[in-house]
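One chain of protein is taken out of this complex; the other chains stay put.
Now for subunit A:
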Amino acid sequence: MSERVAVRKTYKLFIGGKFPRSESGRSYLVQSSNVSLASRKDARDAVVAARTAVKGWAGATAYNRGQILYRAAEMLEGRREQFVALGVPGDEVDAAVDRWVWYAGWADKLAQVYGGANPVAGPYFNISAPEPTGVIAVVAPERPALLGLVSVIAPAIVTGNTVVVAASPSEPLAAVTLAEVLATSDLPGGVVNILTGAITETAPALAAHMDVNAIDLTGVIDPALATDLEVKAAENLKRVLRPASADYDWFADPGLGRMTALLETKTVWHPKGV
């Protein structure tokens, strides 16, 4: 009896909760697999999916968003071996699971910590609360491919933003596999969209896109490209998170900065009286 022939996996993009190939029909070879080489059109399609998802996701209760992020941690935990087989170190997978859990818990607490009542000098009820900025374009760090990716996606979406992420071009398999985790985590389609391929192709399209509200340049290593993307982002005054320093420790406590940088503060006034 001959040995069983394995079914090989096709690595595709993740847009609007679906797994399409690149509309360009192109791919590139990584670890003996062909991975989709996303085009500018794919980036634009992903922005449309992300925008469509904003209303439902930002409008979901914080409790619900926290549950879904926690569910992503559960799904990732269950696929630990799959990531290890792809070459992701076990302790990195563990850290990525823990990071989902950490951010999941912030969903229904951040408004209490970051917002609050303002004691104005007058008879007014006055309260400030954080709100999501909208559609966030993210250039994920090159490595660690999985922990870096989770560390930029989770803080952006936990507060109700939706994201279009350009994943690590050199290690995209973890990103596509994470997409499978998210697709089975009750995350509404379009909240997270993941593009594989060349940053130089997708990131400029995202930075120049007038329907993207903020851009996270964490993973951009080339300073000239970072500057170019920031200049493009100025056109509609996107909020910009600048590239991380080369020695950034992805395993350390991330603090609140990655969440608060992608939030607006809304202040509501109402008179008090009888």
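The rule is simple: a residue touches a chain if its C-beta (ideal position, glycine included) is under 8 Å from a C-beta of that chain, and two chains touch if they have at least 3 such contacts; residues count from 1.
To be clear about the criterion, contacts and distances are computed from a predicted model.
Pick from "Glycolate oxidase subunit GlcE", "Aldehyde dehydrogenase (NAD+)", "Putative spermidine/putrescine transport system permease protein" or "ABC transporter substrate-binding protein" the UniProt protein name of the chain that isn't shown here.
"Aldehyde dehydrogenase (NAD+)"
Out of A:R26, A:R44 or A:R239, which is the one that touches the chain we can't see?
With A:R26, A:R44 or A:R239 as choices, the missing chain is touched by A:R239.
List the subunit A residues touching the unshown chain?
Touch set of subunit A with respect to the missing chain: 113-114, 116, 118-122, 124, 126, 128, 133, 213, 223, 226-227, 230-231, 233-237, 239, 255, 257, 260, 264-271.
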